[in-house]
Structure formats: structure tokens, C-alpha cells
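Notes follow the structure.
Omission of a single protein chain aside, the complex is shown with its protein chains in their original locations.
Note that the chains take the letters A, B and C in the order they are written out, and that residue 1 is the start of every chain.
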Amino acid sequence: MSQGTGTGDGGRGPERVTMARALNLGLRAAMEREPKVLVMGEDIGALGGVFRVTEGLAKDFGEERVVDTPLAEAGIVGTAIGLAMRGYRPVCEIQFDGFVFPAYDQIVTQLAKMTHRSRGTLTMPVVIRIPYGGGIGAVEHHSESPEALFAHHTGLRCVSPSNAVDAYWMIQQAIASPDPVIFFEPKRHYWDKAELDPSAEPYPLHRARVVRPGTDVTVVAHGPTVPLALRAADAAAEEGRSLEVVDLRSISPLDLAPVEESVRRTGRCVVAHEAPVFLGLGAEVAARVSERCFYSLEAPVLRVGGFSVPYPAARLEEEYLPDADRLLEAVDRVLDT
Amino acid sequence: MSQGTGTGDGGRGPERVTMARALNLGLRAAMEREPKVLVMGEDIGALGGVFRVTEGLAKDFGEERVVDTPLAEAGIVGTAIGLAMRGYRPVCEIQFDGFVFPAYDQIVTQLAKMTHRSRGTLTMPVVIRIPYGGGIGAVEHHSESPEALFAHHTGLRCVSPSNAVDAYWMIQQAIASPDPVIFFEPKRHYWDKAELDPSAEPYPLHRARVVRPGTDVTVVAHGPTVPLALRAADAAAEEGRSLEVVDLRSISPLDLAPVEESVRRTGRCVVAHEAPVFLGLGAEVAARVSERCFYSLEAPVLRVGGFSVPYPAARLEEEYLPDADRLLEAVDRVLDT
Amino acid sequence: MTSSTGRTATASTPSAAGGAPAAAGPMHVVQMLTPDGRRVDHEEDPALAAHAATLTAEDLRGMYRDMALARRVDVEATALQRQGELGLWASLLGQEAAQVGSARATLPQDRLFPTYREHAVAMVRGVDPAHVLSLFRGVDRGGWDVEATGVSPYALVIGSQTLHATGYAMGVQRDGAVGTGDPARDACVLAYFGDGASSQGDVNEAFVFATAYQAPVVFVCQNNQWAISVPAERQTRVPIAQRASGFGFPGVRVDGNDVVACYAVVRAAAERARAGEGPTLVEAFTYRMGAHTTSDDPGRYRPSVEVEQWRARDPLTRLEAHLRRDHGADDAFFADVAREGDTAASRLRRAVLEMPDPEPGSMFDHAYAAEHPQVEEERAWYAAYLAGLDGEEGRTA
Partner (left out) sequence: MTSSTGRTATASTPSAAGGAPAAAGPMHVVQMLTPDGRRVDHEEDPALAAHAATLTAEDLRGMYRDMALARRVDVEATALQRQGELGLWASLLGQEAAQVGSARATLPQDRLFPTYREHAVAMVRGVDPAHVLSLFRGVDRGGWDVEATGVSPYALVIGSQTLHATGYAMGVQRDGAVGTGDPARDACVLAYFGDGASSQGDVNEAFVFATAYQAPVVFVCQNNQWAISVPAERQTRVPIAQRASGFGFPGVRVDGNDVVACYAVVRAAAERARAGEGPTLVEAFTYRMGAHTTSDDPGRYRPSVEVEQWRARDPLTRLEAHLRRDHGADDAFFADVAREGDTAASRLRRAVLEMPDPEPGSMFDHAYAAEHPQVEEERAWYAAYLAGLDGEEGRTA
């Protein structure tokens, strides 16, 4: 192992890093700490992954721990399950959101259920990293947000960092989890930077966080819609409206305590994600908030997200994707009620 | 073709038939009407399918139209897509709900999107029949309700009959649809009988229907929870409470007009399905009803369904599945609010 | 041994098809016991002959005992299902030799990945059959100790386990437990699957991964010629063993009703795997004598004459004839085994009838390994709900 320190922070001080780099550092820290951690997937070795998240890992940890696989997603996840049965902790990279579906059967019928099937005797500490979401002008299958399709299945945990610092900690926490974690990385923000202090105390993996306090409307977001919500909140502030933004961070389990607490104050709630609104995560959030904050709500919970159409060609994606204007339009509506 | 009449009703008069038989008659009618209709899947030929829905079709229509396939679900759906491109109208049988996932990639990335991808020049009149739901004391993977995992994808239509008469008509309407239809058959009700009149006028495929009028609470159900809701309504009636039961029939698109109309009268709504509540169809129904009937609701919309655990072993399934008592408990809660 | 290649040779051509099967050609079938129990030598491969030669009379009696016990348990399970004590049963009838021969070729440190039909495999590895029946009774998903027995949970999604087996084997490699030459250390993995499963993408991806990394896995395909109602020719026009060559690793077809040959062939493949020489595909050519499961009605799709033909090649009769002829086994031995079987069967019956139903609310256990707030919330709700019902009959009951 080339890093030497084995402490997990590589002895670094605070540093401005991109999310891709933060993930790389998080993977390194986990691999240094625990020799059973493996990284596997397509093009993750010499190339370092198409987003360079695994850059340098093959060189530093060798190809027994950084496994360039054949081109077969079911094979990647299926063999990761077998490796987990042997005591390894594989971290699988799926190249793009749209290519996770060949592995869907292994994920939902095997990975999600093996612990239950074996009455807890086989644990499945497998992480599946999925770069997700749009906004990068890509071709088909490279811009989708499939999180609801995983969160509906018990046995999986699903999380999504919205910034580099969370990414650094959350990937390590996901790897440490004895349960399988589907790890959604908002690809359009891979190159966004933040100040990372590896000596800081990490926030719990499955906890939501208020990332901007406010008083008029509660905006619930995760992954790529968090920066969006923050931008919308800035714009709203100029118009004299105060948005409270909650970053869910964990999609399953869902931590709605901060949302409910917030809605009890604001009486208004808007949920935003890139996935289609229909049966997207926002449906669950809206259903729960509507139930639990029934007497506090001054207006219906509104959802802002993708339309009920296939993710469109790149020149239409700015129309498809929720943007700050669409979010603010919903804010107007809940405030006008 | 052995049936002769070609009219689709085989010249039959009204008859009491099981849902399995109604589906068989519906398939026959469609196959007689349109030579491009094929049936394909595992064990659907000589055996007539494990639930006998395709019984006798191989004998009557030959193995070019009733295609016993190799054991590979991606292969079944993938080749059905190719057959559709050549002008055929394949009806695929998936043997059990839990075995649709190997075909999930072909369904969601190909079948659902080919029309859009080709700007409408390639249509995909493919039906995928899935026996779903629990209550039959089966082993793992034979009792699940994956409808939300399909309904979240645009490009698919999803329906589920709750009785033999609807099954007869809906399978024919699904086959006639130029869009792919995921057809969920509530397997525990395959042997329930109803009076089928093949000369009657069919109800539109994508329309929900009030199957029992009532005044106190609107109960929304589909597939196997419809008979359940009707039983609960009987019990409630004895306690002097009047439940209105809406059978959604169509899961995507969702026809909530009768539900909203009903909730505006009752002010109370309970949604029931067998799938896990978390991100199940009930989330979408609750989110919409909460939004659109905001000022009519006297109580939060409640959801009754499966728990956030893998579908349990048979001796626990009666605990897992929503039953009339659990439904009535939710009814009590909305009425007590 | 033309008999066991017979079906493939006479495979009917699907009507939509044109020409004849390509590259079909007969494939050699390894056989060491003839159907009437004569021991024949296998001259092509001295290593196989050597493995077979290690089998003592005691070993062969042990194999017979394993096969007979498994069959007796299978009969009892079928009866229990008929009596409503099991929800379902998947009989292994006819496949005892393939299962016992292959399982007996494993070492304690090896790991086996069964489907839902490998009851004899499980028993050879020390799984209490009651733990298998708990799955079919619907009490749990199978209650045995995976680590102690080396037997993975039964896999019901066809083919899924072959990838797990391959991944496990990749782990064995990473642990340095191949090619050391230490017989107590070097390990391999057996991946069981059926003729129908050979069509699944997962199985073929397992072949890809296994060869890519030369993983120590032996793929054991029991070609029992039927996938429920679909004959093996619908899955492939050539012997399944031949599939391996297309992926660049060896495939062997063995008489699956010949326990000696199954043992020798799987042992050779296992030793190859443990030595770090990579995967092998073993196709045990056998026959599913019974229904697919107790839910099935084979009368709808296959002629009983086929079953009758295969009865003449019964793996137990064959070994019995051999033991009587060459190893002095007498009526007393077989009576002993039968008695032992009856004892096991009644013990099993009692165990099944006494199986407690799972605790209410236990469905919330083990959904996750670590605490999960939503599961706990629902568990609590359900407990309160049950408490609220307490005494009540259920309003619609």
C-alpha cells in the first residue's frame, strides 16, 4: 500500500478539492484502512474511470484490489456478492446511471435480500457507485436519475452527496456499512470544489441536514438539486422570500425529521429532484409530509422534477431538468395559496 | 386457426369463468382477430403456462405463434422488441413477478424508449404479462408487487385487472395498444370467477372505476387489493361506515379523476396495495390527492401496504400483506381525525 | 453409452427453423459404471481413472448410503407436501449420483452454490434436511449454517448463483488459497445449475468472469433434460459441456447417473481449480425422474415412456449392482441402509411437524444487518397494532 499512513486521511490538511477528487481520497482512505476493500468496474484501472474517480488506485493498490472487469454489469454485481460472501467489501462502479439496469436483477433479488435470506449470517457490505443526473449534454442513458427504483426495495440503503465534503465522508461510511449501499454521485458536480478537512468529524450517513435556514418555504432536495435549491434561495432572498433548504443526503432510509420540523414552522414545502415526478422520491416525501404535517401545511406540498417523458436529447435537457425558475414558480404557488 | 368465428368472442354467450380462463379467452380472441399477435415465454406451450393461462393455445395456434422460449427473460423481451420492429405484436409471459428483473434492462432502456428514440416511427405493441402479488404461500420471488418500478418509467403503460371480466377486456385492449403495456395479473385471484359476457361493451383501458359507492371514506385499490377493499367495505358497512371503493385498473397513466371527485365528497382517503408502502404507488396517489384535494381533506391520506422488509417466508405472509383489518384500522384513523 | 446422448442426437428441429443443427457432433461421455453395474476403465484420461481408483469399497458404500438417504428424504418430503405440511417440494429423484458424486469430490474448505434441487449435495455436506424443508414449509429461506457446511443458501432466481460462486472464487484467489500446494488450504467453489439455466445471461457472464480471472470454480450443470416443460434442446442444440470451449475453458460431459464417474470428473476439475488452473464446466447428463416440483404435472408435456427408459438407468440400482457384484455388499447391507433411511425420514417428519411457526413480527428481523429507522418504526407500529387487535377476532374474519 503506497499511502503509508494508514490513518485514512493520508495526513492531509484542509484542501480545496473537487467532488471527483474527494471521492478518490475517500476510496483511498477506506482502502488503506481495510485491506478487504476492493474497487471493481469497467475502465476503473489504468483509465481511472471515465470520471477519473478511481484515478491512480490501480497503480497504488494493484490490480487484485482495483479490478478492471469484463463489460457486464450483472457480472460485476454478481461477483461482488460472491466476494462479499468471502469477506471482501467490494465497491462497484457503474459507468453511467443508464447502465445499471443489466445489474438490476442481481441488485434487487440478490444483493438486497441475501442478509434476510440467510437470517443475518451473510452480510453484504457492497457499495454500488452510480454517477447520476443530467446537465452534461450527454447522449442517451447518460443523464438519468434512477434512485426511486432502488429506494423502493428493502435491503438496500441509498444515499447521495451534494458536495465534495459529504462525498468524501459518505463514501467511507457507505463502505463501512454492513448493508449494501447504492451511492448516487451527481455527475454534473464532479468538478465543483469545496474545502475538505479530513480531520473533521463526519456527519452521520443517514441524516438529512438543513443547509440553509429560512422561514417561508421548506425546500427539500438531494444530490444535484441541492446546489440548485441554494441558487433559488439566493434569488428568492433578493425578492424578500426566505427559503429553508434541506439536503436529504440519505434517500433510504429517509430522514424526514428536519423536514417535518421545518414544515411545522414554514407551513409550506416544495420537493425537487431530477427524476420524473411520477413516482419519484418526491412522491414519498410529499405523501409523508402531507400526512405528518397535516395541520401545519398552509398549502399543498408541490413537487418539481423531470417530466413524464424519456430523458430528452441534449439540446432539450435544459427544458427537461428542473431549474431555479421552475423551483421558484412552485415556491410562488405555495406562497400564493 | 381453430376457433373459426374470428369475431373475438368465439360466439360465446355469458359464462361464469375464472380470471385465468378469461385471460385465455382474451388472448384467443386477440390471436384470432390479428395474426400478428404472438404469445411467448417459458413453459407457455405444451404446459399452458404454470397458471394455465395459455392452455391450449399452442395446439390451436401452432408453435410459430405460441413460442416456448429458452429460459432467459432478457432474451424473451429483447426478441419481442425485435419482433415488434418487424410488425408483430408479442405478448410475453413472465413466469412470476420476481423473475421479471433479468428483463428489466430491456424493458426500461429499450422497450420503453424505442418509440421516442425513433421519433415515433417504430412502435412497440408489446404486452408483458406478470402474475404478481402474494397470498399463495409460495417460496421466495413468487409473491411480489413490482408495479411502481415500471410505472416510474415513461414509455410504458401499466395496468392491472382485479376481476375476470376486466381481465378479459383489458388483455385485449393491452394487445391492441400501440404502446408497451405491463400487464399485472393478481395471481391469487386467478381462480376467482365472474360472469363474462363477451358481447358487452368494454370499459376504457386506462380508466379507474368506482366499484362500490360510499360516503365516508374513499378507498383506492388496484389488482388484489380491490377484493380486499370490497370485503373491508362490507365489514365497515356493518359498523355503519360507508366506504367508496375505487379500482384504479390503470397504474400508468393513473386516472385519479374518480378518486378526486370522491375525496371531494368524503374528505378522507386510504390507499391500499401489496407492494411496500415506501415509494409504492400509494405515494403517488397520496401526493396527488393531497395536492389536488387539499381543501377537501379532513384527514391525511393514509397508505396501507407491505412493510419495508423483503417479502417474508410463506408462514409470515399473512402478517406482511395488508388485510381487511389493517385497512379498517386506517379507515378508523382517518375517521377519528 | 449411446443411450445418454440419444436425446440430443434425435433433437427435433423447431419448425420455424431451417437447417440442421450446426457443429452438433457427438461428444464423449465419461462413464465408469455401466447401467448394469460393471466397472469400466476410462482410458482417455488417466487422471480420471486414478481418481476413481482411490474409491475404496467403504467409499462406494458410503456413496450408496448418501444416495439412498437422499432419495428416502426426498420421498418423505414429497409425502409431507401432499399432506399439506410443505408448501412445495422440488424432487431430486434420478439426480442422486450427480449430486453425491460431485459433493463427495469437495473438501471441507470448498464452497458450494446450489439451486433449489441440490438436497443430496446439502446432505453430503452435513446440512440437516430439516433445515432444507423449513424453506419449503415456508418457515424461513433455509436454516442451515452456511459457514459450517460450506453450502450457500438455495438460489431460486435461475442462474444468479453462478456469479456469486465466481465472485467467491475470486475471493479465494485473493486470500491466496489456490495453487499453494497445501491440501488443507487450497480451495475451490462448485456452482450448480440446470440445463435451462444455461440460457441465462448470468450464467454466461459467470463463464466470462471465471475465465477472465482463471477463478477456481467448477461449474456443475445437471442436465436433467427438462426445464419444467421445456426440453434441453430448446436451450441448446449441442452438449452443454461444449459451451465452455467457446469461452476458452474445458468442458466435460459425464454420465450423471454414474456416481463414480461424477466423482472422478468433478474431483479432477476441483483439483485443477484448487491448483490455480482455472474453471471447468462439468455437464452431468442425467434425467429428472419426477415432476419439476409438486406443483407440476409432467403428463402434460412429456411421454411416460421416456421416464420408463430412464428408470433402467437408475443411479441407485446401478451402484447397488456394482456393490453386489464387486464389493460383496449383501442384502443385509441394503436392508441396513433402508432402515437408516426410514429412521432419517421419520426423524425428518417429526422435525417438520414440530417446526414452530415464525414469531409474529420476526419478518422485521434481518431486513438489514445494521439498525434501520424505518424498519424499526414499522416494527413498532406493527407491534402496537397487534396489541390493539389483541383478543379481537378480526373484523372481517
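By definition in this document, a residue touches a chain if its C-beta (ideal position, glycine included) is under 8 Å from a C-beta of that chain, and two chains touch if they have at least 3 such contacts.
Please read these numbers as outputs of a predicted model, since none were measured by experiment.
Across the complete structure, the visible chains that the omitted chain touches are A, B, C.
The omitted chain makes contact with just one of the residues C:Tyr64, C:Trp226, C:Phe249 or C:Tyr382: C:Phe249. Residue B:Thr109 is the one among B:Thr54, B:Gln95 or B:Thr109 that touches the chain missing from this view. Across the entire complex, the residue among B:Leu83, B:Met170 or B:Ala272 in touch with the chain not shown is B:Leu83. Contacts to the hidden chain, counted on chain A, fall at residues 42-43, 45-48, 50, 62-64, 68-72, 74-75, 98-99, 101-102, 137-141, 231-232, 234-235, 239, 278, 307-310, 312-317, 319-320, 323-326, 328-329.
Within the entire complex, the positions of chain B that touch the omitted partner chain are 38, 64, 69-70, 72, 74-75, 77-88, 102, 105-106, 109-110, 114-124, 154-155, 157, 177-179, 206, 252-255.
What chain C contributes to its contact with the hidden chain is residues 13-14, 16-19, 21-24, 170, 173-174, 178-179, 198-202, 204-205, 208, 211-216, 234-238, 242-250, 275-278.
We adopt the following convention: only the chains that are shown with their structure count from here on.
Chain A and chain B have Cα centroids separated by 32 Å.
With centres taken as mean Cα positions, chain C sits 36 Å from chain B. We define each chain's centre as the mean of its Cα atoms; on that basis chain A and chain C are separated by 40 Å. Contact of a single residue of chain B with at least two other chains is seen at positions 98, 101-102, 140-141, 278, 307-310.
Shown for chain C are the residues that touch two or more other chains, namely 140-141, 157, 201-202, 367, 372, 374-375.
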